[in-house]
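What you see is the complex with one protein chain gone and the rest in place.
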Amino acid sequence: MKELKIWLLYTNNSFQQMLVSRPTVIIFLLGKFLRVALFLVFLGFLFNGTRSIGDYTREQIVFFFLSFNLIDTLAQLFFREVYRFRALIISGGLDFVLVKPLNPLIRVLLGGADVLDLFMLIILSTIITVFSLANLTVTMSGTLLYLLLIANSLLLAAAFHIFVLSLGVLTTSVDHLISIYRDMTSMLRIPVDLYTQPIRFLLTFILPLGIMITFPAKAFLGILNWEAIIYSYGFGLVAFYLSLLFWNFAIKKYSSASS
Amino acid sequence: MNMSVISVKGLSKYYQVHQKEPGLAGSIKSLFNRKYYDVKAVDNVSFEINEGELVGFIGPNGAGKTTTLKTLSGLLYPTKGEVSVLGHTPWKREPAFQKQFALVMGQKNQLWWDLPAMESFILNREIYEVPKARFEETLSELSDLLEVQDLLKVQVRKLSLGERMKMELIAALIHSPKVLFLDEPTIGLDVVAQKKMRDFIKAYNIKYKATIILTSHYMDDVKELCKRIIIIDKGTKLFDGDLDEIVRKFADHKLLSMVLDKELNRRQIEHLSALGGVKEYAYPKLILQVPRENSNKVAAKLLQSYPVADLNIEESALEDIVREVFTGKDVA
Partner (left out) sequence: MKKYFTVFLVSWQNEFVYRVNFILWRIRNLLRFSMIYFLWAGIFISNRNVFGYNQPQMLTYVFMVFLMGTLILSAPSSDNIGGEIGNGDISNYLVKPVGYLKYWFIRDIASKSLNILFAIVELFLVWLVLKPQLIIPSSPQIIFGFVTAVLIATCLYYLLSCLVRFIAFWTPENTWGLSFLLLVFVETLAGGIFPLNILPSWIYTFLQFTPFPYLVYFPIAIFTEKIAGWELIRILLQSTGWLVLIFWMTKYTWKRGLVVYQAYGR
């Protein structure tokens, strides 16, 4: 369909644009990779002193962390354009988007896929696959649930990014919200169970970050119950729907800055 | 019976803006308590435009021109009034409507910076669902008209401002819109590029019978392109009619533009002020502003008693006329 074709064109353009400068590619890839590597090193040293943290073994904790990166990277891959939204509004470019016969979300949410995150995704997927096969019991059902729940995580991430876009339309303060989102998701580098109440409750049931990041990994390890799975999907669908409503509301309220 | 393509009735758009007192105390206060006041960007504006017309919107900054254009494009909801463009209500943003018009804003670009313009054209082709054959045809026509055939594969960032504007135009027109909204299209361009832009707009208007609304600060744009102009100031419509009409109505002065072959002595200079206002005197050039009715008489007198080598009777500069309209002369 038309939207898919256009998304592919956008992605193609966006990828090309990012690959224009080779030093940039190298620096950013290096940075992203180091971010993961350094924390893994930290975990490594941490576990020199302990065999487990909470109820989880060392291998499980590493898996949770790698999972976090996988999902985080996936979200950035698709929704990178949201980080540029503020510039778009301020320059008046949003008007050009709204004037066209195309759902604006295709452009402002999905229009800037990040090729570097695609590279990271490939690297991370490889690492995670090798690591799990070597250190954890891998089951078909676990893997299937893992992937299905990651799809739901993407839906949740989309909902959040759309929410940020809507707020951006209303107030143009996108950057801090995105930073908060990143900071909060990075709280989930460790499984949400390690947090004490009430934070744990907050991160699982109020802000769906626990659902987004810890649950898929738990499902993989076979320790997620059915109610939680259903709850995840329910939350994901509802959140997505609500975010779209909010977006429509924001566009209605939009009054562009005068020339 | 010519159905109007653009119909605007009683359009009004009001904004709320907040006021901040200067200084640090004012900043802290504005964290807690903000005062808002109403700005009437557009106030009760009405007009009808028919197919193929090329209409100029002129007015000072903040007059409401861009706001009106944005409402016609569907970007803004009006506070009051009815608007219909090509039979659609713009702010409903129906794709059927959006596929038939284009908005071009001077100095604002929508092209992908690091890629050749061609990529942006292809993107628009898909968005506007232009059939491939027609796309190729339109592309080659436009790039010929604008003389940029060799630049299509060059990165946009490497083009000059003039070339970039041309690419913007192609991107905007690739779907052969019936209605064109041009907001300050020549701003920032050099004189040559401005002329080229104007020629193109004129050609496009004639060839495709496109209905065009043009806003501009440059009187030359308006003079060359628009038969009909609408003057807007402070959100209200001051004048709507042919360019000649406004000249006839408001210009109660004519300009006598002369080339002298001898410098004037003091007595002659003093006597000049009895005949009319000296607009400019820099030997050998002399421009005298005289009331319309007297222009012939004064011209004759000057030719008789002054060392005039050449004399022309001209209308007042359009800029001056328009300025007088803004400063509140009687519009009726």
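Here are a few things to note about the model shown:
Letters A and B mark the chains as written, and numbering starts fresh at 1 in each.
We take it that a contact is a pair of C-beta atoms (placed from the backbone, for glycine too) under 8 Å apart; a residue touches a chain by one contact, two chains touch by 3 or more.
Small disclaimer: the values here were computed from a predicted structure and weren't measured.
Taking the complete complex into account, A:Ile190 is the one of A:Leu155, A:Ile190 or A:Ala250 that touches the chain left out. Check A:Thr171, A:Asn225 or A:Asn248 against the missing chain and you find that the one touching it is A:Thr171. The set of chain A residues touching the chain not shown comprises 20-21, 23-24, 27-28, 30-31, 34-35, 38-39, 42, 45-46, 49-50, 52-54, 171, 173, 175-177, 179-180, 183-184, 186-187, 189-190, 194-196, 199.
Methods note: only the chains that are shown with their structure count from here on.
Averaged Cα coordinates give chain A a centre that lies 46 Å from the centre of chain B. The touching residues of chain A, when paired with chain B in their complex, are 2, 5-6, 9-10, 13, 16-17, 20, 91-93, 95-96, 98-102, 252, 254-256, 258-259.
Here chain B touches chain A in the complex through residues 15, 41, 62, 66-67, 70, 73-77, 93, 95-96, 98-99, 103, 105, 108, 110, 112-115, 119, 122-124, 126-129, 183-184, going by the rule given at the top.
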